[in-house]
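Worksheet for the structure shown next.
Excluded from the complex is one protein chain; the other protein chains are retained at their positions.
Letters A, B and C name the chains as they come in the text, with residue numbers starting at 1 for each one.
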């Protein structure tokens, strides 16, 4: 198999795992097993997979509320993530965070964030710290198109450009912020123009084309790691679900959703791979494996022990406790 | 005398009043009469005068910490302002605000602000309120070049462009933020590029050329009042003094300061007027009158009664007190 | 109007006021769609997009624009979506809104209502569950409201909207679905007047917001054990009804304050201190420990106040 196909297959495998993780967790939520809301990224998997395929394990990642895919693609352990969603002992955050606060520092995943654009200042600071320590690791900062209307977007990009920090900003533009079309609340020419005005070169890409995201990211990560300063990747995509697990998104135009289904990044990547001669069975197996993996994690999580109540008091502060 | 000369003479008169006000207040501060620090705008008077000459009394103005000139040019009463700087009864704010919090709602001056970029959200909201009330008044929002690195700059400009609000943003760019050259902390192409990226058309002008500021503002105010949405004026100028009345600004390069003195907006406007045939005596009289006016205000303020201590408890809240 | 939810009660209150006064408008994220909790359902259709303004995710500007709009004579309702996001707008709230009337010597009328749905609800974890209402009682220049019933929530909204002062309304997320009757013509709440929820003389109990139903449950459980509780729902923390609490504490000699918020330096401390400075009283507080709010249900349950914890604190207090 061509190197290219191998790489694309790996991307597809990750995308299938992300989708299966979220579909499974959504089912768990619908069944009353998962407490609290989930923010699924179904339909956006090509961005997580394509971007993170270009990161090293010691590169850092900050994410937002819709971060399952980012975490998985960065290498976070799916089993511990599922336990976390279920609020069980052994979860990524010991059950203290839940879906919106997944972090796995062991793979450089510095955390999802419940505050829109909350990860931006943290990312630039992490990059500044790495620069100071002489590391060649970089920081990838993921946020949505809604985040570009909050102040930290301007502050963080200016800051990163000023100190020539190794940050790759990724704006995952699904066209919507919660229940509002971002076009209806965003003036000017959009995220790339804003970034450029702040001294951060920007590249736009079809975020539902995993190969394109992969290629664009590779170029940007190369520049960032080489010390050229920050870059921004603007990836256009579509959120196939509602805002949260409890939102049926019935408010969207049916034809819009139908068109988006045809543009599903997984379907598209499968078509590419089929054209490159990969057998349908191989493709099907990726999805089946992913579903099987996640079903097993769900079954385990559902019966896993709760965290000991005494742990509720731990980890507030460290040695000064 | 030509209409043009008359208008320029009026501008010069205002600039002389602003300078005399601040020179007098600085002397009062040096003599220990004025409590708290002052932020003088000496050298920047053409911006205040040129911009505000194009505003109606029912137009609103928000200002920053360096706001004496803005307030005077908007029509605030100099006597009450001087009393306020002295912390006396009868001051614009009853002695509760001081230099950094001058406001005079009776002439649409909605207040100086001790927080950098603090006036931006207030200005866009005032414009939104005026739009809602069907008024054709506009809002002028003054801030420094340091303010463009805070989040509210992005949020406020996006907001104003989005709702097509009647706001004229004025960035008074004196090249410095407190003790730091803004070029050293600002990435990208600057305020105009940032504004354009947010959907706010921007115009740059030599802020030490009063006539140019006046003309540029006239065009922008016309567009804003006609309902074309917000505009930004970028006025380059120079702060001839230190950051505050207690800062001698000895840290600046001597040649830079010398060059700036030659570029003093008052000297320049006087030269223009002389070239238009205005007599030197007329020009000198403006300065002399201004100094006389302010000296009298200082003398009055210095012996004015303090506010009654009981007023310290008033105005915290209104009818719910 | 019989048997409406607290969310609906606030909706009807705002509706009543917006029909009365065209200067009233709402700004915040997703309000055109009816708000995150349906508290503005149908408003866009009735009032149009000039008065129901769905904004960008720009909390600083949502807050600051509300202030600016008030300064020219409109009466904005600033919707913060979830309390925790007000941390993105604190300069505008603390340094501007709370100070502008004073700092400018009385010239400004910051007639804004700031709605901040708060508290623990549906395992939302550390960044979506905070209760910091006590902070704002320490901040001069604002009115602080923490209603717990549909009737009070409706009356609070009417009073807040009619006030020329900035009024912070903490909508209790956990009680959105609580039901009760409200008047057809909703009258404004009087700020600073507690509601006497239960009469008794063994013990004075004070609570507010989402903790109030737990306090009622505890009071009833104690009543069943023969202990009669004098229970006050403060409803507003600034101003707060110190007279009513003092009078009750003088009578019972025992004071228990229960709130969802962290105990240490919470508003319960002010109540206990204020009373203890004036009356010899045995006092105790029930609140959250000094810990952020965890996600997992058993962890959350271990920390949060419930009726049983209030009952046991009350019995402890009576035993001293």
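By our rule, a residue touches a chain if its C-beta (ideal position, glycine included) is under 8 Å from a C-beta of that chain, and two chains touch if they have at least 3 such contacts.
As the structure is a computational prediction, the values presented were derived from the model and not from experiment.
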Neighbouring displayed chains - absent chain, whole complex: A, B, C
Touching the absent chain when the full complex is considered, from C:18, C:231 or C:272: C:272
Selected residue (touches chain absent from view) among B:95, B:129, B:199 or B:229: B:95
Of C:8, C:29 or C:84, the residue in touch with the unshown chain: C:84
Contact footprint on chain B, counting only the chain that is left out: 35-37, 87-88, 91, 93, 95-98, 100-101, 113-117, 146-147, 149-151, 177-180, 184-186, 251, 306-307, 309-313, 316
Residues of chain C (touch criterion as defined above) contacting the omitted chain: 84-85, 87-88, 90-91, 94-95, 98-99, 102-103, 125-127, 130, 132, 134-135, 137-141, 238, 261-262, 264-274, 276-277, 280-281, 283-285, 289-292, 294
Contacts of chain A with the absent chain, listed as residue ranges: 60, 62, 91-97, 101, 103-105, 110-111, 113-115, 118, 120-133, 135, 139, 151-152, 155-156, 158-159, 162-163, 314-320
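What we mean here is this: only the chains that are shown with their structure count from here on.
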Length of the line joining the C-alpha centres of chain A and chain B, rounded to whole Å: 46
Rounded Å distance between chain B and chain C, as computed from the means of their C-alpha atoms: 40
Centroid distance [mean C-alpha coordinates] between chain C and chain A, Å: 36
In chain C, residues with contacts to at least two other chains: 55-56, 58, 60
Junction residues of chain B, two or more chains touched: 151-152, 155, 158-159, 162
